[in-house]
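Dumping the structure here so I can ask a few things about it.
Left out: one protein chain. Kept in place: all the others.
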């Protein structure tokens, strides 16, 4: 999904981008215009890309990008037409350059562009509560309900028949038809992402969005952070209970049922028809298969194949767990 | 406790109710007027009841209801004067018929009946913050405090000397004297209840309320869902810390102390004088005795007798837990 929300402030000359990176030592790099920053696979010739782990060497071999942030010992995998820009920390440099292209993706101050709803005409029937605020670049489908004191900040698109509760805050989010979001949710803020530094941590940009598929429900007090380089996704007809936390870049499938106070650490992919009991936690960067059942209170720290039931901390096959706990 | 809040749209003719159930195959059922839908024990002759598990066969034998939603293999337990209406899924059919009697119990869109508080005269001394909204059928005892931006939606009764924080949302709730509810709570919304369906889950009605006994305290950011067929109850002088989630139909006793981030999965009964440490979880449909102590972080998945101390995941007797963890 192409991000429709963050303004690209490019193009920039390569040398101007290189000036953003403090730890830089590179010579003889040409100085063409760069339009955007993309991953190895989706980059085109007018883009800068990044390559930080040997795991991606096949994608590196075939990238179409003209420039690549990388490490000295990885540059040999790049094709000749892609000039390496060697740095000490690829992700840190990527972060700095992304911030130059998309400065609006870092600043998560409150959206001061919002207006009181009486001032705005949306052209479709929307039922607003009292004291609703709506920012720039917001679109509503027909027959939506937006509760009292709710703040729809900039960059939000609603399908039809959505029911949004009161005291909700949303930004940078696409919401499909028939979605319910209950009271007090915070959706679309930047995630918990930064490079630790002893004096002052450096936040990295979040240019992803939150996407919520049709017929889904989000329980009261739930927080869903938008993605950093990719998006945070909730599938179709997936129901989330109260006080759930979904960190940046998680992708949750269709028809999932997730009980109260569950937490996802970030960048995991959850299949379809997954059922998760209350207070379970899912670590980062995992792949949870289709039709998986995760028992309440479980701590999931490794991938789970399709059609598996697990429980425990760390989670085990359910039969094993029940046997052990006797 | 009779529910004072949801309007009963009945009576209905039996044949009209039967038309609500898609999987229906029944012949020769009389077509009398039905006033309400009740459980086996409380139903009277002008009511419809339901019977879905052999566990309740003694109650079935003695029901006074004239009609009963049930399974083909259970109808033999019903008395002669009670006509069986055999269905494939009793609870699903019950849900559809309940929705016909109480349609307002499904729709949890924000309450658009609320009015700005300056417009309303309550006849007793209530101290309101700024931007307070109050819905229909709300009553206050004397000397209550209602904080800024708080939304008292329809169907709420307060005793005297209640202190409600700011950014709180309450509906369908009875609150006795001297209750404190801290900032940002959401109380009385429908619970996390639905029949899963691959295209679009079917929410079931929540005709219960939330009841909070006198002298109790509810910590900031806590969510308490109202009951589905019964009520969600917090006893007298029971103190809840911050960020607790209490799902539908839980009944919590008097003088309990429940620390932060504890979660209850639904329909459990907790005794008096129970102490629960932070982040513990209690599964659904359990019976926790009086004077029970549950250690922080425990996962309770079976009943606990009176006067017992437990800890662990799954929780064990405390001595056993301490021995095992060495």
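Going in written order, the chains are labelled A and B, and every chain counts its residues from 1.
The rule is short, and it goes like this: contacts are C-beta pairs under 8 Å (C-beta built on N, C-alpha and C of every residue); 3 or more make two chains touch, one makes a residue touch a chain.
The structure displayed is predicted, hence computed values, not measured ones.
Colleague: One chain is left out of this view; which of B:54, B:127 or B:302 touches it in the full complex?
Modeller: Hidden-chain contact among the options goes to B:127.
Colleague: Using the document's definition of touch, tell me which of B:201, B:220, B:250 or B:283 contacts the absent chain.
Modeller: Of these options, the touching residue for the absent chain is B:220.
Colleague: Where the complex has a chain not shown, which of B:59, B:89, B:160 or B:242 is the residue touching it?
Modeller: Candidates B:59, B:89, B:160 or B:242; residue touching the omitted chain: B:242.
Colleague: Considering the entire assembly, which residues of subunit A contact the chain that has been omitted?
Modeller: Its contact residues with the unshown chain are 108-110, 112, 114, 116, 131, 133, 149, 151, 167, 169, 184, 186, 189, 192, 194, 196-201, 221, 223, 225, 243, 245, 247, 261, 263, 265, 279, 281, 283, 299, 301, 313-314.
Colleague: Tell me where the left-out chain touches subunit B, residue by residue.
Modeller: With respect to the unshown chain, the touching residues of subunit B are 127, 129-131, 145-149, 163-167, 178, 180, 182-184, 215, 217, 219-221, 237, 239, 241-243, 255, 257, 259-261, 273, 277-279, 296-297, 312-313, 325.
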